[in-house]
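As you look at this complex, bear in mind that one protein chain is not there, while each of the others sits in place.
Letters A and B name the chains as they come in the text, with residue numbers starting at 1 for each one.
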Amino acid sequence: MLSPSRPRPQRVSAVLTLFVALFLALPAHAQKQPGFQGPFALTNAQVIVAPGDTLDGGTVVIRDDSIAAVGPNVSVPSDAQAFDLSGQRIYPGFIDSGTHLGLAEVGSLPETQDFNEIGDLTAHMNALTAVNPSTVHVPTTRVHGITSVITEPENGILPGTAALIGLHGYTPEQMHLGGVTFTKLNFPSVGRQGPSDDRSPETIQKESEKALNKLNELWTEAERYARIDSAVAEQPEARRQPEFVPAMEGLLPVIRGEQSLMISANAAPDISKALDWAEERGVLDQLILSGALEGWRVADEIAAADVPVLVGSIMQPPSRESDRYDKAYRTPALLHEAGVTVALRSGKTENVRNLVFHAGFAAAHGLGKTEALRAITTTPAEIFGVADQVGTIEAGKRANLFVANGDPLQPATDVQHLFIDGYKLPLENRATKLYDEFLNRNPGLEK
Amino acid sequence: MTASTFRRYGLGLLGLVLLVLPSRLCAQDYEVPTVTDTYALRNARVVQAPGQVLESATVVVRDGVIEAVEENAEVPYDARTIEADSLVVYAGFIDGLSHAGVEMPDTEDDEDVEDPGTPPPDAAGIQPDRSVRPFLSPEESDLRSLRKAGFTLGHVAPEGQMLPGASAHVFYGGETANDMVLETGPTLFAQLQTADGYVYPATDMAVIAKMRQLYREAERRQQLDAAYERNPTGRSQPPQDPQHSALFPVLNGETPLAFYADEALSLHRILALRQELGFPLVLAGLEEGHELVGTLRQADAPLFLTLDLPEEPTRTSGSDTTVADTTGTPSRYYSPDLQTPSHETVAEEEENLELRHAMERQTYLETAATLHEAGLEFGFTSREADPGDIRDNLRTMIDQGLPEQTALAALTTRPAALLGLDNRLGTVEEGKIANLVVTDGPYFGEDASVQHVFVDGQLYDYGADGSDEGEVSGDVSAVLGTWSYTLETPQGDLSGEVTIEGDESGLDGTFVGPQGDEQSLQSVSFDGTTLSFTVNSPQGGSVSVSVTVEGETFDGSASTSGGSFPISGERTSGPDATQR
Partner (left out) sequence: MLSAFPSRLSSALGALAAVLLVASPLQAQDQLRGDAPDDWLIQDATVLTVTNGTIENGDILVRDGNIAEVGTDLSAPSGVETYDASGEYVMPGIIEAHQHMAISNVNEATNQVTAEVGVGDVLNPYDIGIYRALAGGVTTAHVMHGSANPIGGRNETIKLRYGVTNPDRLKMDDAPRTIKFALGENPTGLYGEGRNQVPGTRMGVEQVIRTALTEAERYMEAKQAHQSGERARPPAHSERLEVLAGVLRGDILVQTHGYRADELLMLMNVFEDFGIQDLVFHHVNEGFKIAPELAAFGDDGAGATVFSDWWSYKFEVYYSTAYNAAILAENGVNASINTDIPGEQRDLYLQAAKTQRYGDLSDTQALELITINPARQLGIDDRVGSIEERKAADLAIFSEHPLSVYTEPQRTYVDGVVRFDHEEDPDDMRLRVDPEGTVDLARDGWSRHAAHSCLKGVAQLRATRNGVTLENADQ
């Protein structure tokens, strides 16, 4: 119903897979290994080079980890494994701008959760350290065309650094994409923390002021730490190292302007305060906002500050009971209309795969399809400074892309092939394996 | 000091100087014995019942009973006569439900219930076999403040959870607990109130289920009892426990369950349960009664409306919230259709939402009028009200459309009838119990104050000279604690300390002069911002202090008959200092 090329029933597609497998005559080792590199040539496809830039009947050549060529008249290299993708579309791999992917396995088991370190000042923690490349969630995420995500620590004022990871690799370092690392700051909130939070407005006000004062105190101290550290570096022989404070050490790259600072804030007053704070502290040009569920209320302030926003999760009720039912869905559009740069984050762990539906909802609720696609491709690539590597299908970029039989934001669409860093990855995961085993269980009722 | 300064400050200074001198006299604190229980209020305006007024009559009270109410009633030889030419006599007010005068024993919180899923009855809050009677104490301060507001008798229930026990009709006065009781057991008190801690019933739905269970099992046991009574021989004794037995009069329609509930949802739930089980019902609280007028009309139960009203929210100056003009003539009105398509209309939205809160508040202020206009005849309950606010709240209800006579009826004749006491109470008539409120003007007037209250023939005096109870409303924590003050006099600053103690039902405190002498404060009043009190000098004369409290400081004046001086102060310790 949704697209002319809606998926065929399972049995048919199973036969098709077999057919394709026979004809392509894959190398034997590919059957056993989860991924292998090409060269590959994807032909006759509609290539979404970038959102809003579509190439019909194009060919994409993948060699090693990169896109070797893209165009209407690109010839297929003789050593390349070719795929005739008539009626199919090729998209740049999607990017989720905020997850805990790799940092948690089973939600209710604290021993499997690695995104909450103890304490408020843990700026020296690095999410990348704890990424489990073998988490069962990664292959589940990939099958929706998601090829890289920001994975981030959570608790405390300064929980540590987040990292951009590609979703194929056997060590965290192999997954680390473009070396993207930035520090996260949970801005002191004036918002209620939930329905059980019945603090009086006065108390909330006082507590948030206190928290902000404390943050300022901390930041001043961190700046001092950085100054002393730099001074010592100039004359290491003559000067004494500052006392080692790990969290201050962790903040050095931000204080020195070498690293982005991601501030997580959702309530409108928090966002305003965070912008003011960043300006006062001279970190506005390093600033990325995350969350921003009420960002639409202060959209003009965010736009004026020229700060990009990682919005989400938008798939939740609006923040106030008096808000329109669809305010969260509509937030990306309202920010975009005000001139704010918007990327999307799912905020999920095991269900990062739903990023595509988040984008679909954002599209339907005012953002439009092209902008919604940008919010999960080119825009995050630009925000994280890796636009030269990912986000579009252009020669020289990493071969992070996938093939779908329709609009990948539509539920009925299936992803057919997926490449990360030139590796063609199987679209298998726990969900599909259990499906294959149990759709027609054998034995059935009677053994 | 020039002559003119002396003229301006002389007398005042004298008072102040006297005040700050160390006292050489001890406070004389003893009670003067009364010699008669017979009283005559001469030539008073007597409101016998709403709309039934004697312009000038004498009310004679003897031995706790109104002996006469007549134009020229003879004043008995042994009467203490009160010249009441300028006074108004009303029937003493009746409180439809309260815990006034009740002092429940402290329960031990830490006592672990062995099986929280099947707790013993007291841990579950099931104590219908209990009576409020043993918990009455004439010393309770809420009695004092309610009496001062004109309440002389109440339908008083024990505190607790779902079934706290039997109530009593209790005089708001008396020397002993025995004096206080008119009759016990008119109702069993009930609430949709969960057990303390993590104990069954821990939710309203379980409270409701438990009510059903108790009711149905009591029905069974009553039948078994009856059968056993007819023929006990050869039968085993029926099961019995005090909790189920206490419900038998409810099953028989003799004793109502008196529920307290303010929220519309709770009211609906209680009425649904009553529909199902069919018990006789008294319903008190009803703060959100305006939400279900029709249902209440069908319920046909005695109703007692709370005397509490919502207050305007206080906003901190630093708050980000837009403050809409929600006064009587706002600059704009609530728009129910508003959509806020983008950040450009956020300010409009906030103002609109503020107006919605104001409109909702208005609905609550009109609840009494709404119930009245729907033909519901209700009394009042003081349970959730601050006694110091009651008269103001009644005035507000009247301003919002409750007829004054109805308000008076709801304080007197109606509760008397609803509680089955109209043969003894509710009007100023010969033969009724001598519960009277005597004011120096119409009770609902701004300027009037209660001068005397008779409870069961006992006089409580609030005349001008004896007026040592101030009016208290608002959040008293704003004034509680110790304040250092500075009094600016032409002779230089004088400083010392004032300590304010007490709670919503009344404040008192001490005034420490510059030389360390202490005086107790008289007539301490507080309305949320203005604090006033009087300090009597041991050498005679008094100083009235009135200050505006703002956060941790106050500013105002201290005056004597001769003039006034600025006084300012700062809180040095208070509830905040100890709590935070």
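Details
As a convention for this text, a contact is a pair of C-beta atoms (placed from the backbone, for glycine too) under 8 Å apart; a residue touches a chain by one contact, two chains touch by 3 or more.
Quantities reported herein were computed from a predicted structural model and do not represent experimental measurements.
Partner chains of the missing chain, restricted to those shown and counted over the full complex, are A, B.
Here one chain is not drawn; of A:46, A:66, A:132 or A:410, the residue touching it is A:410.
Screening B:67, B:354, B:440 or B:456 for touch with the missing chain picks out B:354. Here the missing chain is touched by one residue of B:50, B:186 or B:201, and it is B:201.
In the full complex, the hidden chain is touched by subunit A at residues 1-2, 6-10, 13, 100, 104-109, 115-116, 136-137, 154-155, 186, 189-197, 201, 204, 266-270, 291, 293-294, 315-328, 347, 349-351, 353-354, 357, 360-361, 363-365, 369, 409-414, 430-435, 438-439, 441, 444-445.
Panel shows subunit B; residues 116-118, 198-206, 208-209, 212-213, 216-217, 219-220, 224, 235, 238-239, 264-265, 268-269, 272, 290-295, 310-313, 315, 321-322, 330, 333-340, 349-350, 352-357, 359-364, 366, 370, 373-374 of it touch the chain omitted from the view.
Simple rule for what comes next: only the chains that are shown with their structure count from here on.
Across the interface of their complex, subunit A is touched by residues 314-316, 318-321, 339-340, 342-344, 346, 349, 353 of subunit B. Of all the residues in subunit A, the ones that touch subunit B in their complex are 190, 201-202, 205, 209, 268-269, 296-300, 322, 324, 334, 337-338.
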